[in-house]
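Some chains omitted; the rest stay in position.
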Amino acid sequence: MRISQKVKKILDNYESDNPGTKANLARILMHGKLGGSGRMVILPVDQGFEHGPVRSFAANPPAYDPHYHFQLAIDAGLNAYAAPLGMIEAGADSFAGAIPTILKVNSSNSLARAKDQAVTGSVNDALRLGCSAIGFTIYPGSDDQFGMMEEIRELAEEAKASGLAVVMWSYPRGGDLTKEGETAMDVCAYGAHLAALLGAHIIKVKPPTGVLFQDAAKKVYEKSAIPIASLADRIKNVVTSCFNGRRIVVFSGGEAKDEAGILAEAKAIHEGGGNGSIIGRNSFQRPREQALELLEKIIQVYQNKG
Amino acid sequence: MRISQKVKKILDNYESDNPGTKANLARILMHGKLGGSGRMVILPVDQGFEHGPVRSFAANPPAYDPHYHFQLAIDAGLNAYAAPLGMIEAGADSFAGAIPTILKVNSSNSLARAKDQAVTGSVNDALRLGCSAIGFTIYPGSDDQFGMMEEIRELAEEAKASGLAVVMWSYPRGGDLTKEGETAMDVCAYGAHLAALLGAHIIKVKPPTGVLFQDAAKKVYEKSAIPIASLADRIKNVVTSCFNGRRIVVFSGGEAKDEAGILAEAKAIHEGGGNGSIIGRNSFQRPREQALELLEKIIQVYQNKG
């Protein structure tokens, strides 16, 4: 694998990592149609945990089969596939080496009342399954956030020592946060920054809205006249908040929406300097051919062809 | 032991498991009258924990003796016998190698108020007692569910590394779930899927009713016109929810009922593609001869003779 200059430059930002972790980051960055560009599209399939099997897969029944998602990610030329333990176990051998995988090691579900997740995988699991990274969600603001941060601290230390990369989903919620506050500009940037401070290699957040939630932050946004009118502006603020671009940031798509909406979002992410998209429901809940088509269009956005 | 083609095909679904775990799954699948068919009937005796000795065994006093259950499972030609620590310890030597055993490693009791279970056995216990698998109950929905999931995560990792199989009882309860919700179609499928995601090899759930509990799920069932009118339909939905059939699913019988009811349920399970039945109270609370007769009839259902 010949590492591109763009990827080399990104890897250089991970100053403290061992060659094992850098190699795994490189695998993700060099894989698929966006390989070498420094941009990435990832397929995450943790919907089964979050919303149950029927809400996740009934719209496109072949997606009940874990192999479906491996194949979709490979055929679409994505950079990586992220899923919880059972999903990865079910295809780890058939697709060994075919695409970088990210083992999601904590998970919640919609039957739960706490703003927390259960640890459902380990670094050893990731290693035995040939994964390139572990994935972990934190809920900044939640009354359980300190416990979650201590879990990922321990897992991340072990992952890095084992040559794996660490991907953090930072989704503010709980505590004094309102529903609107969860995706507010300031809160989203704060969540992304927390993941960076916790040592994440790749940070996944939701695209921020134009809302400013914390009064003290609102004052600063206004005083410093930070532009947040367009999504691209807001993406830029998140990227800046991740060590001024020294950390990879990707954005999730949220609830299923129409193609135009998805592509507009990707363009804004690209324009704002985000490293890419992590597209779950919007891909696997469409028929396979439509999904491949959509993913191709998203990739073209990041190839400046969109 | 010559592995049948059907069993071979099932084992192939367990891509990530080591030969030790596959061998133990094979032992369960190849044992007894249903050996090799891909179907199974298991005898579980954790009623003593759940309801106490008298409610469990007074109806058929020989069942107070742990040896009774080993012998019943063997004589009935079942695939495996599952029980908690003390029950297995009391017959582990007399019946060593005579039938695959599953050590139930957590347990509740009807004196408890929490929707939780105590961890009452270990992987080391399973190994020293010659068991083929550990069994563990999760209560999706319970406020203690994340703790339970973290317990089985750790135990399952250790079990798999030690060449044991992992059986999960997934019984939604607690939290915002109503009594009716616990066995609702959507909740049951969700519970089964969670066990699959957590890395279970064999999943045990209750047969679902026609109720749909979560509004968001109800909409999808209706929109996708998923058939749930007959029990066979509902079983099929559960099987689909377990990685589209890549994981073994067996169904418990619930409270003691009449023979006709039990056989009708088994037929529906078989028709819906379920892998079998796990029959506790309905077998050991009957006199031995009646129990053997009933179990034979259940087996015949799965042999397409019923």
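Each chain gets a letter, A and B, in the order it is written, and its residues are counted from 1.
Everything that follows uses one rule, which is that a residue touches a chain if its C-beta (ideal position, glycine included) is under 8 Å from a C-beta of that chain, and two chains touch if they have at least 3 such contacts.
What you are looking at is a predicted structure, and each value in this text was computed from that prediction instead of being measured.
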In this structure file, how many copies does the full complex comprise, given 2 in place?
5
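Here is the rule we use: only the chains that are shown with their structure count from here on.
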How many degrees of rotation carry the C-alpha atoms of chain A onto those of chain B, rounded to the nearest 5?
70
Chain-centre distance (mean CA atoms) for chain A and chain B, in whole Å, is 36
Contact set on chain A toward chain B in their complex:
48-49, 51-55, 58-59, 61, 64-66, 84-94, 107, 109-114, 116-122, 124-125, 128-129
Chain B - residues contacting chain A, complex:
13-17, 140-141, 143, 145-147, 149-150, 153, 157, 161, 172, 175-177, 186-187, 189-190, 192-194, 196-200, 214, 216-217, 220-221, 223-224, 226, 237, 240-241, 243-244, 246-247
